[in-house]
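Could you have a look at this structure, given as structure tokens, before my questions?
In this view, the complex is presented without one of its protein chains, the others remaining in place.
Chain lettering (A and B) follows the sequence in which the chains are written, and residue indices restart at 1 in each chain.
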Amino acid sequence: MSKRYILIDPVTRVEGEARVVIVVNGKNSIDEIYYEILSTRGFESFCIGRAVEELPRITSTICGVCSWAHHVASGKTLDKLFGREPPITAKKIRELAYYMQIIDSHLLHFGVMALPDLVFPETDPLTRNIIGLLKVEPKIASTILGTRRYIKQIEKIFGGKPIHAAFMIPGGVTRSLKEEDVEKLKEQVGELKKLIIDILDFFKNRIVKSELYQSLLNDESYMLKTYYMGLIGSGRELTFYDGKLKIIDSEGREIAVFNVDDYTEYIAEYMSNWSYSKFPYLRKLGWHGFDEKYILRVGPLARINVVDKVPTEIGGNEYKEMIESLGGKPIHNTMAYHWARIIEIVYSIERMEEMLDDPDLLSKDTVNLEGEPRYEGMGVIEAPRGVLIHHYKSDEHFIATHVNIITPTTFNNAAINTELKKVARKHLDLTNGDRVEYKVLNKLEMSIRAYDPCNSCAAHVIDLSTSDEFKVLIIEKETGRKRLVKYKVV
Amino acid sequence: MKIAIVYGAICGGCDVAIVNWGEKLIDIAKKYDIVYWNAAVDSKLEDLEKIDHINIGIFMGSIRTDLHVKLAKLLRSKSDIIVAYGACASYGGVPGLATLTRKEKLIKDLASTITTEKIEEEDIPDPAKIPELLKTNYALIQIIDPDIIIPGCPPSSVSNEELAKFLLEYQEGTRLKEKIVFGEENSLCSICPRRPEDLHKIKMPGIYRLYEVKLDENKCFLEQGIICMGPATRAACKAPCIKNNHPCVGCMGPAPGVDDVGLKYISSVASLVMVDKEKEILEEGLAKQLDKIVDPIGVFYKYTLSNSLIAKLAKKSNKRDEKK
Partner (left out) sequence: MSWKPKIVAFFCKWCAGSAADLAGVSRLQYPSNIIPIIVPCTGRISARNIIEAFMNGADGVLIGGCHTPNDCHYLAGNFKAFKRVYLLKKLLKQVGIEPERLRIEWISATEAKKLVQVTNEFVKEIKKLGPLHRGE
């Protein structure tokens, strides 16, 4: 028997365009699995030549789900390029606004993308979604949809637009907050917090305690013993807006703590011809292919693994409880990403509540125009999905000459590819010829979804092929019959 | 009835804009089956191919690969109504800034970032080959003819309300008499809360870049010497950026009657720069101010380059280079 291919095309309930191709050999075992990012737009190319102060608006459109992460990371990068220290008020407004991004993105992922798998993974694929959830779990589904109203309103106050916001400028933010803004924020944040507590309760009582989630947590195939990287605050606590990068190994030992300015010493990237996304790795270890021993992960689970504490009341307790119930750190089970995400949502809303009482928020001093330009800047932020790095160089007219952006999904790209092989080798029964059950393929997608990949973000590019034909293998759902369809390049 | 949401090259912001319907999504889901929507629904490409008829096809994103062309044509062939949703589908969007960058250059730039250390072409089987990039970025409307165009990066809450209303009132089988573009038949200035002293006699006191000055929270941006795309941009939002003290960047696309934003803007803004000091500072002084616009493409065509007249002219002119 010759080789055959199983496709998940496209991977669904993730953001962006991605596909899985499984190569099965004649002996019914898996030769290779590719998690492929299917498109790129080429930001690192077309950002060259732009006036650098436009980059927060331009790079924000790398990703619509974490647009604020790019917007804020870009602004921080410009602070450094212009050599400006933003006033304390600007920093606080940015940090406060940014917690909203974490909550927004995490809730969206949890509700729309992840939850159907944690509630009814084996249901008909066509109802395995938020709409289907409305029938089975009407309360939680409508709570999740209900959060959108508050999120939208809060984001409007900070960013003007809820998606692709407009407030970051070099050395500060565009406008000051008025007292009525803060009052409105307090009200909205209070309402949102109630919903978030409901969601936390649901997660703890209905998901964590479920057999399904427990079996996922105990499934060795959803486990990778890897390196982890994340930001830590000055007290080594959980932080999103600013901090130092910390790397630990799979035993939890600290490997490095460094400023983003030195990131090129630690990070390098591998590029291949089968994905429009690169594969970052630790420069000192080198690229060793998809071997978990050498792989680095970022994101909610990585953050929980690298920080010493989560410094809010409810969030802090939940953090301790999670670690205890999973047997200590580092936690390697990918399904724990969901849990970490919930903790971060809670932490963020608590931080927002705290910060809204800060009188500094109301100062009119929102931008610093002074500073010695460096014509180069690096900025880092914890995006919802993990470490996000922007790095720009400019000429003396502040026109961009080099742009490098490493997104969290790019960081996790190697891990996703590695884990898929484990999951597929354990769960895919290939002895049945070409027939593969959809619910089994969904087990692969669940592994991918745990990382909440943002494939739009990940899209760097290389395509070395010159063929003018492109083929897609279609596997029919009912019969399992395969058809190879060819497309001509236009 | 059936709705399908299909992607070109996207960022996901349009998806979030749809999710931001919140509870309204429930009403829409009562009337329609959402048969395809990668971000939220588990149907695969083969499922989409099997569906004979779709009532409303919503397309998000620009056209960047051969797969996007295929998906756009597939959706058009099955749908009664096609909605070009968002700036990318409508005008090419931010990815359109790569319209005049050759594909080879684009790839070279991405391969030469500072951290890219190792590049290898792996031996991969044919079915695992990824879609091919097209020569350039296109707006959806350059590939197929949509019935409704909803501009915006992403479409505003006003436009989303309008779309929800359309969907809830839509009767099966109805075709539109003519193409609809969402938004008002006016430029953003018409709804801008910042009122210049005399809308027809705005003076720009020079040109300042966004990093140079502290922005006044109430004054017309043009009167502060800040480039604001409002005059050439369709009013299809409630000026949220301006209310947040950030000039308009033109994401709603050309104002009614304008088909090339940059040319329109050059004609109009040029008249405003130092209009009262021309005879003192002369050509030299004016040139010095205009040189502050260091990147006309990035400022004037941030969302609309793909389908612009200037890009068409450049393509005609640059053909020889492409053959080289």
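The rule we apply is simple: a contact is a pair of C-beta atoms (placed from the backbone, for glycine too) under 8 Å apart; a residue touches a chain by one contact, two chains touch by 3 or more.
Please read these numbers as outputs of a predicted model, since none were measured by experiment.
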Going by the stated contact criterion, tell me the shown chains that border the hidden chain.
B
Among B:168, B:199, B:213 or B:282, single out the residue that touches the unshown chain.
B:282
Which of B:108, B:165, B:195 or B:312 contacts the chain that the document leaves out
B:312
If I consider the whole complex, including the chain that's not displayed, which of B:100, B:148 or B:192 touches that chain?
B:100
Considering the whole complex rather than only what is displayed, give the residues of chain B touching the chain that is not shown.
100, 260, 262-264, 266-267, 270-271, 273, 275, 278-279, 282-283, 286-287, 290, 293, 295-297, 300, 309-314, 316-321, 323
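Going forward, only the chains that are shown with their structure count from here on.
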Chain centres from averaged Cα atoms put chain A and chain B apart, in whole Å, by 24
Chain B residues touching chain A in their complex are 7-17, 19-23, 25-26, 29, 34-35, 38-47, 49, 62, 64-70, 93-95, 97-98, 101, 105-107, 109-111, 113-122, 124-134, 137, 153-154, 156-157, 209-215, 217, 237, 240-246, 249, 251, 294-295, 297-299, 302
Considering the complex alone, what residue numbers of chain A touch chain B?
3, 5, 7-17, 21, 23, 32, 34, 36-42, 44-51, 53-54, 57-58, 61-65, 67, 78, 82, 108, 112-113, 125-126, 128-131, 134, 142, 145-146, 148-149, 151-152, 156, 159-167, 169-171, 174-176, 263-264, 267-276, 278, 280, 283, 287, 367, 369, 391, 397-399, 402-404, 406, 442, 454, 456, 460-465, 467-468, 470-477, 484, 487-490
